[in-house]
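Below is one structure; the comments refer to it alone.
Here the complex is missing a single protein chain, while all its other protein chains stay put.
Read from first to last, the chains carry the letters A, B and C; within each, the first residue is number 1.
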Amino acid sequence: MMFAAAMAGVLAAMALTLVRALLGPTVFDRVLALNTFGTVTVLAIAVLGFLMGRPQFLDIALLYALINFVGTIAILKYLQYGDLGASGDSGKSPDAGEGGR
Amino acid sequence: MRLVGLYLALFVFWLLMSGHYEALILGFGIVSCAAAVYIARRKDIVDHETLSWYLKPKLPFYWLWLLGQILKANFDVAKRCVLPGSRIDPCVFLAPADQETSVGVVTYANSITLTPGTVSMQTWDHEIRVHALTRDGARDILGDEMGARICRVEGEQ
Amino acid sequence: MITATNLALLAFLAVLAWAIARIRNLFVVTMLAGIYSLLTATVFVLLDAVDVAFTEAAVGAGITTVLFLSALLLTDREAKPRKNRLASLGPMVLVVLLGAALVYTTLDPRMPHYGDAKAPAHGRLAPEFLADTVKQVGADKPTATHIPNVVTTTLASYRGFDTLGEVVVIFTAGVGVLILLGGNATRRRRRNPAPREESSGAGSSGKGAGA
Partner (left out) sequence: MALAVDIASWACLVAGALLCFAGGVGMIRFPDVYARSHAAGVIDTGGALFILLGLALQAGFTLVTVKLGLIGLLLFFTSPTATHALVKGALAGGLNPLCHQLTADETAALADKASP
C-alpha cells in the first residue's frame, strides 16, 4: 500500500515532466525534462521492484542512473560544441529575447 | 597506490553488486576489475586530485550539514512550486569563492547546485555566478556559511 | 496498482509516439526517443523481463541517443516537411490492420493467454530448463559453482551458438557504425588538421606507459 502511494507520486511527476518535455519551448527545457524524467524513472523502477516484491530490479535502476547522466552530458555537449546549425528552436524562445533581465 | 585503491574500490563495488560468493564467480570479478583498472591506467583517467579530499575527516560532517540544508531548501522550494499564492523572485549574482584548490571551488559550486533554490551557472577561479529562486536563497549563499565550511574542510590535513 | 501503473505507462508511451511522429525537429525527436526508451524499459520491468530491460536501458537510452546525435551532426536538424498527407494513408492502414490482427490473436480462445500456466511453453520446456540449470553446469564438479541465473544459462549454454551468432551480428553492426561516423571525422581532420595533434600524442605516450 505504501509503495502504491509512492508510485502514484512518481507517476504524477512522470506525467508532469513529460508535459514539459512536449511543450518545450526551448531545447534546454527539453533536456532538463529528459534529465529529470531519467531520475524519476530510476525511482519508478526502484519502487516497482518493491511493489512487485522483487527488489533485485534495483540493478536496472542503478544502470539507469549512470546511463541517464551520460546521455544528458552527451546531448549538452552536442548542443554546446557541436554543429548548432541555423534551424531548430534553440535560443529562439518567446521569453528569452525581450523578457530577459 | 592509487591504482590499488581504485582496484579495491571497484572490487568492493563488484562484491556488493553481485551478491554471489562462489570461487568461479569471484574469479570473474577479480579478473574484470583488473581489466578495468588496466584500461583506466592506459587511458590515464585515474583520479589525481580528489583522492586526498575524500580522506579528510571533516568531510562527512560537512555532508551531514549539507544534507540538512538540502532538506530545508527542498521544502521551501516545494512550497513555492505548489502553493498558488506563493511568488518567486529569481535573481542572478556573483558569489565569491575563497577556496584555494579547484576541487574546493567545484565542491562549493556543486553544493550550491545541489541545494534546491540556488544553481551555479558559471564558475571562475574565485567567483561563481549563481541563479537563485528567491532573495532569501541569495542571502543564504552570500552569508557564506557554506563557503566557509568548505574552506575549513579544505584547510585540514 | 500494477495495472494502474501499466496503464499510465502505456498512455505515456502513446502520447510520446504521437509527439515523435508529429515533431519535425530531429533533435527534439532524439530526446523524446530517449524518454520513450526509458518508459519502454520500465514496461519491460513490469513484464518481468529483466534482461530485456537491461538491454533497453544500455542500448536504447544510452548508446542510441549518442549515435543519433552523431548522425545528426552529419545531416540536418530538421526533417523535410511533409509533402503529401495522403501518401501516409497506405502505411497507416497496414499498421492498423497488423495491430488489429495482433490484438485478435490474444483474444482467440485457441491461443494461450498472457501468463497462462498451461501454455505449451510453460508446460514442457521451462521446468526442464529450470531443473537442469543447476545440474548441467555443476555436474562435473559437485562442489563447484553453478550459474545462478536461468537467463544466463539459457543464453550462454542451451543457446550458446545462437548467442555467438548474435554477438557477431552486433559486433559487425557496431564496427559498421564506427566506420560510418569515424570516417567522416578523418575527412574533417584532413580538411582542418590543426586541433587533433594533441590527442594522437597522448595516445602514443599512453601506449608507452602501458607497455
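The criterion applied here is as follows: a contact is a pair of C-beta atoms (placed from the backbone, for glycine too) under 8 Å apart; a residue touches a chain by one contact, two chains touch by 3 or more.
The structure displayed is predicted, hence computed values, not measured ones.
Among the displayed chains, contact with the absent chain in the complete complex occurs for A, B.
Panel shows chain A; residues 2-3, 5-6, 8-10, 12-17, 19-20, 26-29, 31-33, 35-36, 39-40, 42-43, 46-47, 50, 55, 58-59, 61-62, 65-66, 68-69, 72-73, 76, 79-80, 84, 90-91, 93, 95-97, 99-101 of it touch the chain omitted from the view. What chain B contributes to its contact with the hidden chain is residues 13, 16-17, 19, 70-71, 74-75, 77-82, 88-94, 109-111, 113-122, 131, 133, 135, 138-140, 142-144.
Keep in mind that, in the parts below, only the chains that are shown with their structure count from here on.
Centroids of chain B and chain C (each the mean of its C-alpha atoms) stand 33 Å apart.
In chain C, no position touches at least two other chains. In chain A, the positions touching at least two other chains are 59. Of all residues in chain C, those touching chain A in their complex are 1-2, 5, 8, 12, 15-16, 19, 25, 27-28, 30-32, 34-35, 38-39, 41-42, 45-46, 48, 50, 53-54, 57-58, 61-62, 65-66, 69, 72-73, 76-78.
Of all residues in chain A, only 3-4, 7, 11, 14-15, 18, 21-22, 24, 27, 30-31, 33-34, 37-38, 41, 44-45, 48-49, 51-52, 56-57, 59-60, 63-64, 67-68, 70-71, 74-75, 78, 82-83, 85, 87-89 touch chain C in the complex they form.
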